[in-house]
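Excluded from the complex is one protein chain; the other protein chains are retained at their positions.
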Amino acid sequence: MKVGIADTTFSRINMGKIAIDELRSISSLSYERYTVPGIKDLPIAVKKLIDERDCDIVISCGWVGRTETDKLSYIVLSMGIQLVQLLTGRHVIDVTIHEDEAEDEEELLRVAENRVREHVRNAVDLLLNPKKLEKLAGTGQRQGYEDVGEIRR
Amino acid sequence: MKVGIADTTFSRINMGKIAIDELRSISSLSYERYTVPGIKDLPIAVKKLIDERDCDIVISCGWVGRTETDKLSYIVLSMGIQLVQLLTGRHVIDVTIHEDEAEDEEELLRVAENRVREHVRNAVDLLLNPKKLEKLAGTGQRQGYEDVGEIRR
Amino acid sequence: MKVGIADTTFSRINMGKIAIDELRSISSLSYERYTVPGIKDLPIAVKKLIDERDCDIVISCGWVGRTETDKLSYIVLSMGIQLVQLLTGRHVIDVTIHEDEAEDEEELLRVAENRVREHVRNAVDLLLNPKKLEKLAGTGQRQGYEDVGEIRR
Amino acid sequence: MKVGIADTTFSRINMGKIAIDELRSISSLSYERYTVPGIKDLPIAVKKLIDERDCDIVISCGWVGRTETDKLSYIVLSMGIQLVQLLTGRHVIDVTIHEDEAEDEEELLRVAENRVREHVRNAVDLLLNPKKLEKLAGTGQRQGYEDVGEIRR
Partner (left out) sequence: MKVGIADTTFSRINMGKIAIDELRSISSLSYERYTVPGIKDLPIAVKKLIDERDCDIVISCGWVGRTETDKLSYIVLSMGIQLVQLLTGRHVIDVTIHEDEAEDEEELLRVAENRVREHVRNAVDLLLNPKKLEKLAGTGQRQGYEDVGEIRR
């Protein structure tokens, strides 16, 4: 079993490195990394990780800028990742950090690190232990921020 | 005949559990459940339920957050579900709860429970009794809120 | 030659029934009807009408609600209908009524009835008499409202 | 070599007729015309012109109305035209006139006539003389309005 990790030089945080660090700390799965310039280059990189480097699941790490164009590129990235999943029959975890989602750089760092790590754990669970996710169904899990929890009667 | 149920850990309500409860109460159809982290993971999960676990129809249970990014992800989810349907030739009921559609958590719970249950009934009708839906054509059926009814002369 | 008619239980007007009524009044073509819950269920229903029930053309009758989510679902519906057409090589007339396009329910009824009937005539012309449409090219035809006419020098 | 021309009855200007007039005045290429009701019917018409009537290139003439729904339909049209091009391997010139882009009907007529004629010339160049376009690269060509020219140091 092999995990793919795709990330960008556009990102202001080394998301791929964090992903690898988390993956190593929770598993002994091997991995392949593929770094591309920006988010619109990620879907084909992910597809290559699956088709050419035999990855069973991929964590795509995208950094979305602040402009309207960046928001539109986010849709394009995410539709591309959908297509890759449906063409290959593999899960791809589409992790994105939006530069405008936090108050300052410190918070952004905290959110990004936490989100990447949690999604690596999600990816490993999807691959090795899908029943664990079922137990968490409907519990308001969040990646990057605190879990918001289940709404209870 | 088998029904697939896909849901998320992001959801703040255990939509998958409600779906299973309703399915059991109105039919003896078997089912498969697949829980993923968030809505962008649903289309491939749905495709796997059809391709790998032989589901004849799938109920996809998505929870859409409040941000602009969540709205964009809703389009991506829904386009993904379209693609899955067209690629597999099977119906997939794309149930979504939007966190900002209700005044408070109590109403959100009521809407979510009702919407999931009604869509399970829709799925069973599509599978076993499509003529029943034809009789309801144009009658302003709503899932989650009260039916608004037919506009009459 | 067979005409497919797809409609929804979400609609507040029995668009499928109007379509059938018009089709019968202007032709002796046979038809198949398929009713689904909402607009996001229409593309696969249309594809099934073509693939499984041998329809040569389909009239898809969608009712679009008032919310932002409904607008987004309209894009999803329409992209789905594009994909079905390109996958099957058949025309699909994508008729939609937008709940917020008229002042009151009476006008909505008038618009909906008129639009469905005119598009049934368009579908029959595409199938049997395409040259008739060519004669109307550029004449500002509208379905649901009065034709606006050609802009003349 | 054959040129396809697709247009609509929704348009308020006979764009197809203008296209044919221009094509005849600058070339002796044969053509096929296909008129459909509205812009969402254009992609499948274009595909049929290529697949069933052997067109080597198609000029798709669309008229986009003033409402938000029309803007959304513009995206759908244009994505459909992309898909047709990628599925068939042929260029399709996606000409659109937006009803709200001009001050009055007179200007709209002028813009539409000019845009259609210039895009017919583009289509012929793509087919017969692609090097001519290369010479115009980066020169701020506009269709419908005056060329804006190259930005110079």
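The first chain written gets the first letter, and so on, giving A, B, C and D; residue counts start at 1 in each chain.
In this section, a contact is a pair of C-beta atoms (placed from the backbone, for glycine too) under 8 Å apart; a residue touches a chain by one contact, two chains touch by 3 or more.
All figures in this text were calculated on a predicted structure; none of them were measured in a lab.
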Inset, instruction - Would you list the chains present here that the left-out chain is in contact with? - result: A, D
Inset, instruction - Looking beyond the chains shown, say which of A:Ile13, A:Val124 or A:Ala137 touches the absent one. - result: A:Ile13
Legend entry - Residue touching the undisplayed chain, where the options are D:Asn14, D:Thr35 or D:Ser78: D:Ser78
Inset, instruction - In the full complex, which bits of subunit D touch the chain not displayed? Write them out. - result: 71, 74-75, 78-79, 81-83, 85-86, 89-94, 96, 98, 101, 119, 122, 126, 130, 133-134, 136-143, 148-151, 153
Inset, instruction - Go through subunit A and note every residue touching the omitted chain. - result: 7-17, 33-37, 40-41, 43-45, 47-48, 51, 67-69, 72-73, 75-76, 79-80, 83-84, 87, 105, 108-109
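Note that only the chains that are shown with their structure count from here on.
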Legend entry - Chain hops separating subunit C from subunit A, counting only touching neighbours: 2
Inset, instruction - Nearest 5 degrees is plenty: how much rotation brings the CA atoms of subunit A onto those of subunit D? - result: 145
Inset, instruction - Answer with same or different: of all residue numbers used at the interface between subunit B and subunit C, are over half used by both copies? - result: different
Legend entry - subunit C and subunit D: spacing of chain centres that average the CA atoms, whole Å: 25
Inset, instruction - State, to the nearest whole Å, the distance from the C-alpha centre of subunit B to the C-alpha centre of subunit D. - result: 40
Inset, instruction - Return the residues of subunit D touching two or more other chains; collapse runs of consecutive numbers into ranges. - result: none
Legend entry - Overall pattern in which the protein chains touch one another (line/ring/star/complete/other): line
